[in-house]
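Notes for the one structure printed next.
A protein chain is absent from this complex, but the other protein chains hold their places.
For chain A:
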Amino acid sequence: MEIPENVKKRLSIPFEENFFAGHTACQGCGAALGLRYVLKAYGKKTILAIPACCSTIIAGPWPYSAINANLFHTAFETTGAVISGIEAALKAKGYKVKGEDGVMVVGWAGDGGTADIGLQALSGFLERGHDALYIMYDNEAYMNTGIQRSSSTPYGAWTTNTPGGKKHFVEKRHKKKVIDIVIAHKIPYAATASIAFPEDFIRKLKKAQKIPGPSFIQLFAPCPTGWRSPTDKSIELARLAVQTAYFPLFEYENGKYKINMPNPKKEPKPIEEFLKLQGRFKYMTKEDIQILQEWVLKEWEELKKKAEIFG
């Protein structure tokens, strides 16, 4: 279908497509959609580094690639280090890095590769101040190896190594706040984003491109396979995560916090609305749900306070 130019101009999501059909993601994969937006935002003048994660497979096996940008597959724990090296080499070779006409170096790693095994390299990348973007796509477990808990897995979630059983053994720790660890590095720009809010995500990607220095985006990306959720519910789930304040959208820019919720005045929806669509929470008791609900609201209040004080 030919889209009229005046319509194209009104939309903030670029029409350019650099993530092609034929990729090998599961149905309803949030990460695949996220990757598509990244490539829409940055186009071909991008160097992507992808460590061990679902996206290693999603891009397709040699000699195929569904990604129309330069792509370096790397080891699990090295995303932060590899994009540092790529950035350094681009500078050595005289390329403009970041900025609207510069090369965008993007690390695209899952939550396990970021919050756990890759945290050290992420920290190194952030504190050294490289001109690159690190995106953690957060599907809240090690999905590529068959749904094991990561430190980004939420309280009460079933995974294959936190299975539910007679002793009610599911994940007992709350989700690690990776974005807070990132912000502690006092980098110029960090944000959360969701595949349910693509305009917001694209805007943040564009912002990360303009601001020199390291930037970080934590993208909420549902995984129907690991979450035991219907494949057509991924967007709805990602939206509910925001609406329940389970995964609030906000930006941190040079010391200032800004909350970007779709309806900022509205009270968060109850967490059950987010939980009930997913099989991974089926072992949760009422008390468990209460514990998670309280945690979510406490974190949300904390964020609002930060935005108030450092807004």
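The definition used in the following text is that contacts are C-beta pairs under 8 Å (C-beta built on N, C-alpha and C of every residue); 3 or more make two chains touch, one makes a residue touch a chain; residues count from 1.
Keep this in mind: contacts and distances are computed from a predicted model.
Engineer: Name the omitted chain as UniProt records it, choosing among "Proton-conducting membrane transporter", "2-oxoglutarate synthase", "2-oxoisovalerate:ferredoxin oxidoreductase subunit alpha" or "RsmB/NOP family class I SAM-dependent RNA methyltransferase".
Structural biologist: Matching "Proton-conducting membrane transporter", "2-oxoglutarate synthase", "2-oxoisovalerate:ferredoxin oxidoreductase subunit alpha" or "RsmB/NOP family class I SAM-dependent RNA methyltransferase" to the record, the invisible chain is "2-oxoisovalerate:ferredoxin oxidoreductase subunit alpha".
Engineer: Out of A:Ile13, A:Cys26 or A:Ala88, which residue would touch the omitted chain in the full complex?
Structural biologist: Only one listed residue reaches the unshown chain, and that is A:Ala88.
Engineer: Among A:Gln120, A:Thr145 or A:Thr285, which one is in touch with the chain left out?
Structural biologist: Checking each option in A:Gln120, A:Thr145 or A:Thr285, the one touching the absent chain turns out to be A:Gln120.
Engineer: Could you tell me which of A:Pro4, A:Gly22 or A:Pro61 touches the chain that is not displayed?
Structural biologist: Checking each option in A:Pro4, A:Gly22 or A:Pro61, the one touching the absent chain turns out to be A:Pro61.
Engineer: Can you name the residues of chain A that touch the chain not displayed here?
Structural biologist: Here the touching residues of chain A are 44-47, 49, 56-57, 59-65, 67-75, 77-78, 80-86, 88-93, 95, 103, 120-121, 123-124, 128.
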